[in-house]
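Presented below is the structure to which this report refers.
Of the protein chains in this complex, one is absent; all others appear in place.
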Amino acid sequence: MPNNRNSHSKTTTKITTKIITIITDFGSFYPAQMKGVILSKVPDAVLVDIAHDIPAQDIRAGAFALMSSVGYFPRGTVHLAVIDPGVGTNRLGVVVVSGGHLFVGPDNGLLMPAAKSLGKPETYMIDHEFETAPTFHGRDVFAPVVAMLLLGEKPERFGPRIKPIDLDFGEARFAKDQIEAQIIFVDNFGNLILNMRKIPSGQLRLMDRNLKRVNTYAEAERSEPLITRGSHGLAEIAVNQGNAARLFGLSSGDRIVLGRAICLE
Amino acid sequence: MPNNRNSHSKTTTKITTKIITIITDFGSFYPAQMKGVILSKVPDAVLVDIAHDIPAQDIRAGAFALMSSVGYFPRGTVHLAVIDPGVGTNRLGVVVVSGGHLFVGPDNGLLMPAAKSLGKPETYMIDHEFETAPTFHGRDVFAPVVAMLLLGEKPERFGPRIKPIDLDFGEARFAKDQIEAQIIFVDNFGNLILNMRKIPSGQLRLMDRNLKRVNTYAEAERSEPLITRGSHGLAEIAVNQGNAARLFGLSSGDRIVLGRAICLE
Partner (left out) sequence: MPNNRNSHSKTTTKITTKIITIITDFGSFYPAQMKGVILSKVPDAVLVDIAHDIPAQDIRAGAFALMSSVGYFPRGTVHLAVIDPGVGTNRLGVVVVSGGHLFVGPDNGLLMPAAKSLGKPETYMIDHEFETAPTFHGRDVFAPVVAMLLLGEKPERFGPRIKPIDLDFGEARFAKDQIEAQIIFVDNFGNLILNMRKIPSGQLRLMDRNLKRVNTYAEAERSEPLITRGSHGLAEIAVNQGNAARLFGLSSGDRIVLGRAICLE
């Protein structure tokens, strides 16, 4: 009994979780430097990569990937996110607290959809005493802040509460005969995730192809374009056992128009 | 004590290994959601990615990569594998036990070559009580099952024993003047791994290029095509300090014909 760490919790009564997720647009190589900084201070940190292949400087794609992931991690997780076209400018760094999770990254909206998905965010500025020479903020500012949070520092320790820069994914515009939407994210299968929460009734078309409305990909024929509501709650255009991004020549950030044919049923 | 392979190391006496390997065709981003689900229940799980860049829906390539890897992990490791073109259909999920390892994934053959490489597999269905709405099975079904197994649940807890769908890589067909083989896997160096366990004597040719039979790449000249038996036991066509997949324009799943010239020695 005493040496079984999981004996009476289903989960975590005694274990203090030290989980850190990391999301960047760095590719490989630079993330390890941030990990080294964290592990030097917190050797038992558990580091989980969400993605490092977010398209360079695509804050919206990163914000979507982060938002889609955080809910699967336990309370107490610290999320380190660095997609930062403004590095070297006077953009702030922030610590955001929401729903028992912590977020560390630039104040450019990247953290906000995820933070708002978990609760009511409180945002603290990372004050200049933690700033360094203009270099690699992910490693030299944000990673040390993550380590200090894991070691018990309070978010308010880093600076005053501020109103953060927000980001939302917009909302598709529904007209009688068409819908204007934007692609937020393209995943590894070429699925196109849209800023569209509702899939209206009636036949939808994209570039002269009908989109079959389905609950699961397998309801479409092989190579048939389809539209479905993903587990993230947003509409997703896919091709069963194919690649919608390649079929339609579309990528993250593109705006599309979906044609609507009113069904007379 | 006697059957603990690490018995006198100071570190391993009390630690129950909680190693999970993960292999998918998801690219980045989705695997983190599965990791969050597992870590929420088992915060001290040790997560090891085998690969997330298996070609989309290429069950054979994933099965090969899994088979080649599992033998290097200790007994008690749980292998989570999700390459799942049938998601959303009525294909089953399974837990497979073999050689002291556990496997969790879809019942489409993906797990079987690895499981058979370690022992005599027993396969248990994951019953409908664990099923959820048609969404992301890797995260919503398989990851929770992995966590429960790590916490001590028995495989038979999830459903009855069944006969799984099998997969083998076939076997190259040897004729007097040629060999018909199939490419199972292409690695990062462009090496072509074939469903061929034996390399016959005599000169072999592919697309009018001689393949030098070698034990190590360095026995071939720079840029010379070669054939060798990889550490996985299968024949592998490579180019010393080059890329065979690019040289021959071949990829995973392609069938090839190797010409044989009978050597009169």
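When the chains are written out, they are named A and B in that same order, and each has its own residue count from 1.
Here, a contact is a pair of C-beta atoms (placed from the backbone, for glycine too) under 8 Å apart; a residue touches a chain by one contact, two chains touch by 3 or more.
Because the structure is a prediction, the values reported are computed rather than measured.
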Hidden-chain contact residue, picked from the options B:29, B:73, B:103 or B:142: B:73
Chain not shown: contacting residue from B:53, B:122, B:180 or B:254: B:53
Residue in contact with the excluded chain [from B:122, B:187 or B:254]: B:187
For chain B, the residues touching the chain missing from this view: 5-6, 9, 11-12, 15, 17, 19, 21, 46, 48-53, 65, 68-70, 72-74, 77, 187-189, 215-219, 231, 241, 243
Touch list for chain A against the chain that is not drawn: 16, 25-30, 32-37, 39-40, 43-44, 47, 52, 56-57, 85-89, 134-136, 139-140, 151-152
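Simple rule for what comes next: only the chains that are shown with their structure count from here on.
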Centroid distance [mean C-alpha coordinates] between chain B and chain A, Å: 30
